[in-house]
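I'd like to ask some things about the structure below.
A protein chain is absent from this complex, but the other protein chains hold their places.
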Amino acid sequence: MKKIEAVIQPFKLDDVREALKGIGHDRLTIYDVRGHGRQKGHKEVYRGQEYEVDLLPKVKLESYASDDRVDEIVNAIVESARTGKIGDGKVFVSDIASAIRIRSGETDDDAI
Amino acid sequence: MKKIEAIVQPFKLDDVREGLKRVGMDGMTLFDVRGYGRQRGHKEIYRGHEYEVDLLPKVKLECVVPDDRVDETVGAIIESARTGSIGDGKIIVSDVPEAIQIRSGQSLEDVL
Partner (left out) sequence: MKRIVTFAVMLIAVLGLPVSAAAQDGIDTGDNAWILTSSALVLMMTGPGLALFYGGLVRQRNVLGTMMQSFAMMALMTLLWAIYGYSLSFAEGNTFVGGFGHVFLNGVGMEPNGSIPHLTFMVFQLMFAIITPALISGAFAERMKFSAMLLFMALWGTVVYFPMVHMVWGGGFMSGDGMIPCLDFAGGSVVHMSSGVAALVIALYLGKRKGYPSEAMRPHNLTFAFIGACLLWVGWFGFNAGSALAADGLAAVAFVNTHFAAAAAVTSWLVVEWLRDGKPSMLGGITGAVAGLVAITPASGFVAPMDAIIIGLAAGAICYFAVAVVKAKFGYDDSLDAFGVHGVGGTVGALLTGVFARMAIGGADGLVEGNAGQFVNNALGSALTWVFSGVATFVILKIVDAIIGVRISSGDESIGLDITQHGEEAYN
């Protein structure tokens, strides 16, 4: 059981959701976040003073999957979120010790 | 790879970013979150009715770094986020077995 986290360009969210729907995995939590990496920000000028805005809006998505589906899901995200430019984002996969569905009390793979 | 998550005071964010920049770490994702811990909230009064506001605005930042960079990154956050009073926040480090850069599709360990 793994947690898949991806930080992507906000305008790619629809594509990623389509791709995940295509492989039958449309379960996501979405965060509106600000991100900063190698992508350069933009300049804003207020009253003649220039400020570098280098925290850019990003979308972070989280999803959980059983081990055997992880590769497929990660591929779907990478393929659909890619533009080939700096700022496309990253995908992280990590282990989950346990998972419980609140409604039913089902655990682990049954819960996700 | 390790994921470092830190919850800090919002007004310390600029200091933390400066601190991380100094150790050569300038990629991160930021969340505007609400937090609740030992720090007491404050009272707000609307038309004579008092409300205890104990979920306070916090900033959560996440970054993923190679194992050998964890200590200096954590050190930089602690140093820059500390005021010495309750509410300074916490840092959590966890394993990330798999990390992929979307642009290239390559493992982050190879890219960094």
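Letters A and B name the chains as they come in the text, with residue numbers starting at 1 for each one.
By our rule, a residue touches a chain if its C-beta (ideal position, glycine included) is under 8 Å from a C-beta of that chain, and two chains touch if they have at least 3 such contacts.
Since we're looking at a predicted model, the values are computed, not measured.
Colleague: Which one, A:53, A:86 or A:100, makes contact with the chain that was left out?
Modeller: A:53
Colleague: Consider the whole complex, including the chain that is not shown, and state which of A:44, A:67 or A:106 touches that chain.
Modeller: Residue touching the absent chain, from the options given: A:44.
Colleague: Hey, which chain B residues sit against the chain that's not shown?
Modeller: Listed in rising order, the touching residues are 9, 11, 14, 42-46, 53.
Colleague: For chain A, which positions touch the chain that isn't shown here?
Modeller: 44-53
In this text, only the chains that are shown with their structure count from here on.
Colleague: With chain centres defined as C-alpha means, what is the inter-centre distance between chain A and chain B in Å?
Modeller: 18
Colleague: Report the residues of chain B in contact with chain A in the complex, numbered from low to high.
Modeller: Those residues of chain B that touch chain A are 1, 3, 17, 26-31, 64, 94-103, 105, 108.
Colleague: Which of the residues in chain A come into contact with chain B in the complex?
Modeller: Interface residues on the chain A side: 6-8, 31, 33-38, 55, 58, 60, 74, 77-78, 81-86, 88-95.
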